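Please read the structure below before turning to the comments.
Left out: one protein chain. Kept in place: all the others.
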């Protein structure tokens, strides 16, 4: 891959509920918007305002189901491409997951089996999607509560091979690494050592909650300290082009969001 | 473009549909999965779906109170969301399902005029 992605800095997920907050939070250098909610012909005023200020707005898709067995839905890819155009985004993203099958919609990003078979299907789907997209595609590791049996690769190996075969970029969610370490016993350090971090587009940081013995990726709770430490581990290996705080529910006071952004910045820009 | 090897999509489809059935329709756990994890994942999916519906139709939550979660879960088990439907379709279908069972008043008028200034 010869393309070079821009430095993004520290950002936050833009959601309609916190639009005014995001506009006014100090230190927000880029935002991400759920691609499925973007309609090019009627961008929210808040997003237009951010774009006018030169803040990159990246569409983040959740419904391509690239890890699904079916070939990618071209209309969904076309929507993502249109969102990228409307927002003037330098890259787009989705997940290494599946969300539907057999006519059923899971409503959530589910993990896929880490087998050669699956990797082949995933690679074909990603290549198909990339062919229709005007900008680079970054793919994100997901959080899981269930583990597929008979894995042939670790998550890191699986992603490394995906990047090698498709040239996609990586969107590393350190909270999802933490969730999988807690629930599935995965080793996040092995992950960070194995994936090609030179293909890192940016990083997601979020919070979750313990519930009945499992740790859930809620995006509705503060970022726990171990997740910031994992971000630090990543920072030791590479300087991430961007780090984005994801919050999707139970939005706290502006001051608390500002404090979370500041603590993320303290990890990735320690000298500043 | 060279696609995935012969039969790869079919094998993956069978595996993913079996998992979805277990998670969304309470079908038998596919071999190799920890049943208690499947239950936890299924519950998490329903909780997320329930929260989306509660956001779209808070008046249902208001009318049903503590029964909302139980009723929604039994609705969800019988009606997995179909591909091509929206969250709003889901919320409306739940409201119809409730009305059909006479769990909430059929007509919205009872709470509609509850407050007029």
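Lettered A and B in written order, each chain numbered from 1.
Please note the rule applied: a residue touches a chain if its C-beta (ideal position, glycine included) is under 8 Å from a C-beta of that chain, and two chains touch if they have at least 3 such contacts.
The definition used in the following text is that contacts and distances are computed from a predicted model.
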Per UniProt, the name of the complex member that is left out, chosen from "Sugar ABC transporter permease", "Ascorbate-specific PTS system EIIA component", "Glutamyl-tRNA(Gln) amidotransferase subunit A" or "TIGR04222 domain-containing membrane protein": "TIGR04222 domain-containing membrane protein"
Missing chain: touched chains present in the view: A, B
Hidden-chain contact residue, picked from the options B:18, B:38, B:54 or B:76: B:54
Positions on chain A where the hidden chain makes contact: 16-21, 23, 44-46, 250-256
Sites on chain B contacted by the missing partner chain, in the whole complex: 51, 54-56, 58-59, 61-63, 108, 111-112, 114-117
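Following the convention adopted for this analysis, only the chains that are shown with their structure count from here on.
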Centre-of-Cα separation between chain B and chain A, whole angstrom: 25
Touch list for chain A against partner chain B, complex: 68-71, 98, 100-108, 110, 112-113, 117-118, 120-121, 123-124, 127-128, 145-150, 212, 214, 216, 249
Contact footprint of chain A on chain B as seen in their complex: 1, 3-5, 8-13, 15-17, 19-21, 23-25, 31-34, 37-38, 40-41, 44-45, 48-49, 51-52, 80-83, 85
